[in-house]
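The complex is shown incomplete by one protein chain, all other protein chains being positioned as in the whole.
Let's look at chain A:
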């Protein structure tokens, strides 16, 4: 196990720079998730840690060692690929043993380690099968088994769950998290799915257009997004964002509705801003703002309501069951302790 330090790392293909100086510190045993929309550079960064891509600038350390010029096989890392990359002509056991066979480990040691990994992942009965004969979830597990057998310093996962169906994805999510809690190996995990990031990570790194937008514990990111991008990206259903102006009376949207706001810097009055509020931070309040119901989606445990207020659609999630019909009006009030304000020009958080 080891820490990973990424210091001012850059990547350019020809003259096109795709990663613009990224700094991330990953401590020993931490589960870090790089998340962002496709094309944000998260996979490229992971592949640079693995050594599959050259590093154009900056420095990557695994443990105490700078690995910029260390070939992949000497970095002591294991990677799980999006398409699993299982060797189709080898059995499950051979797939897992391949790296050890290459370094000519004794047979007894190979059998022991493969057996142990298979035990951890519940693959004991599948060792003689070929990848073709496995289901998606089983293949995923074999890919992880191949990584576990290596007993590496760092696990790298490149969107490992995106080829699985929704139900299996939830199940594998739990399995991977459990596995990490058990093995405590430093893990870097790439995904575009913010739910995966929220549920699994010790630390989330939100990337966008080759830079780190924000880095921190999942709930920190959720509660205190640094900027509009993170605010919109983290959370599902995503945060409601309204454009308007900050006034002493509250936040006045372009539609002319005045929303109450909590504490905000005195000098921000009159400023063009974006008002953000998460769907679950609305309360039903007969004295609140009038909003017209557009769609009601009850899930049983909660009710998701899309309302129109001041010409803009908002998503609200209530604990209560609501029997209002579309077209009727309900009163809603935001919880002003947890509303967010962002500068309209820079997208930065206004505190």
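Criterion: a contact is a pair of C-beta atoms (placed from the backbone, for glycine too) under 8 Å apart; a residue touches a chain by one contact, two chains touch by 3 or more; residues count from 1.
Criterion: contacts and distances are computed from a predicted model.
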{"item": "\"Spore germination protein\", \"UDP-glucose 4-epimerase\", \"Carbohydrate ABC transporter membrane protein 1 (CUT1 family)\" or \"MGT family glycosyltransferase\" - which is the UniProt name of the missing chain", "value": "\"Carbohydrate ABC transporter membrane protein 1 (CUT1 family)\""}
{"item": "Residue, one of A:89, A:184, A:321 or A:348, that touches the chain absent here", "value": "A:89"}
{"item": "Listed residues A:2, A:93 or A:134, member touching the removed chain", "value": "A:134"}
{"item": "Residue in contact with the excluded chain [from A:77, A:127, A:273 or A:289]", "value": "A:77"}
{"item": "Full-complex contact with the absent chain, from A:102, A:166, A:266 or A:345", "value": "A:102"}
{"item": "Touching residues on chain A - with respect to the absent chain", "value": "50-52, 72-73, 77-79, 81-83, 85, 87-90, 98-99, 102-103, 130-136, 146, 150"}
